[in-house]
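One structure, pasted below without further comment.
The other protein chains are all here in position, but one chain of the complex has been omitted.
Should a chain be cited, it is by its letter among A and B, assigned in written order, with residues numbered from 1 in that chain.
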Amino acid sequence: MDISGLVIFVVLMALGYIAGTMAERKHYKSIERREAAMLRQPIVTYEDMETPEGKRVRKAKMVTGSAVISTDYFKRFLASLRFFFGGRVKSYESLLDRARREAIIRMKQEAVGAKIILGMRIETSNIGSSNRKGKNKGLGAVEALAYGTAVWFDEIRPQTP
Amino acid sequence: MKYVPKPLEGNVNVSRTHPLKELLLLCGGVLGLVLAAYLALGFAVDWIVPYVPQELEEKIAAKIPMPPTKHKRHAEYLQQLAESLAENAPNDAGSVTLGVMEMGEENAFALPGGRIYFTRRLLENVGSENELAMILAHEMGHCANRDHLRSIGRGLTMALLASFLINSDDAVEYFIGPSITLGHLSHSRKREELADRHGLETLVATYGHGGGATEFFSRINDNEEYKHPPKYLSSHPAPHKRVSYLEESLAEIYGAEEGELTPLPDWWDEWEEKSP
Partner (left out) sequence: MITTSIQYIPGMKIVEHFGLVQGSTIRAKHIGRDIAASLKNLIGGELKGYTELMTESRAEATDRMCKQAEQFGANAVINVRYATSSVAQGAAELFAYGTAVVVKPEA
């Protein structure tokens, strides 16, 4: 039996679990902090807009944000075991959640000062690679892309004659 | 319409299960599943083996290349010994063919088709006919129990299970591969014990006493050259264990009395050529 393979496996699992959990916790803290700071700027999926009274549109522009988040060894192992039984692949849920929320935050960062982001859409894709056996398996990384149209307003000042 | 900014509390999109709990549950489940499949298939193999006709076994055996045999005189002697042992054996081993081969290790093994090989090194170190008879009867026990068919069947079972795992992650193979191997080795140790028992019964029935039954195992146990892996990683029971259970079974069949050992013939130390 290949003992060294087993040892490498255990080390990678421990590394993946400890480092992965720490990185995830840190990322979530940062996401929550930035989301709270940007809370006053709404994002909506519809495309209609009402211009508030006394204001006019200064600028409208498409904004995008994307993030690629990778899984760790521990999560990948949990997921591959999950395929035997079916059900929720719990270890990947946070991966997708983090990627999307990060993409939305980055989109908002492009829209500083905008009143609203209209018609937002999210796309996700995986980043594939072939492993050493030549089987095409996902790298276990997900890319989320968020895009929408940001609208900036100006106050209408009374015209001075 | 008016925008009402509200922060979200909690996260509905991520399950609140501790990852380590999930790991334990999944590992336990997968292990259980694979071991159950292995046991079920292994049981099916054990059930079908006695019904496999001798001709089929010989056909399988014909596909396996056999090592060249040397030292005709010793092989002839072993052949005669095997025939006299067969008369007293509890289980019929069918027809066996004996051979001697050059190999640096003290060993004897049975191959499909009733072929039993002794290494020259083992023959050089053997002290009496009784000791030789015990080893020979043990290998004949493997033939009678058709253990190589069982191991071929189990090998196929493992290959089948492995093919299911090929599509999964490398990590899963690291985890499940060894656990199947452990089950496989445990089965192998059980077959060895049965063959030992067969050898012992044959020995006592032939010579009227159990002298020489444990000498070989005591010798390899004392030999520093052979590193014995821990029990769970070994395909054979540990030699000192074999000595003690052989002594126990001996007491059970015959009583602990030692009888006279039959010496080997005078020409025993004359070999066809020099040891490599």
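FYI, a contact is a pair of C-beta atoms (placed from the backbone, for glycine too) under 8 Å apart; a residue touches a chain by one contact, two chains touch by 3 or more.
Predicted model, so just to flag it, every value in this text is computed and none were measured.
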Among A:Phe9, A:Tyr73, A:Tyr92 or A:Phe153, choose the residue that contacts the chain missing from this document, as touch is defined above.
A:Tyr92
Interface with the undisplayed chain - residues on subunit A:
42-48, 71, 79, 82-89, 92-93, 95-97, 100, 104, 120-126, 137-138, 140-142
On subunit B, residues whose C-beta touches the chain left out of the figure:
1-6, 8-10, 12-13, 164
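As a working rule, only the chains that are shown with their structure count from here on.
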Subunit B residues touching subunit A - in the complex, by the definition given at the top:
1, 3, 5-7, 11, 13-15, 17, 19-20, 22-23, 26-27, 29-30, 33, 167-172, 174-175, 178, 181, 233
Note which residues of subunit A are touching subunit B in the complex, please.
1-2, 5-6, 9, 12-13, 17, 21, 35-36, 39-40, 42, 50, 73-78, 80-85, 88, 90-91, 93-94, 96-97, 116, 131, 135
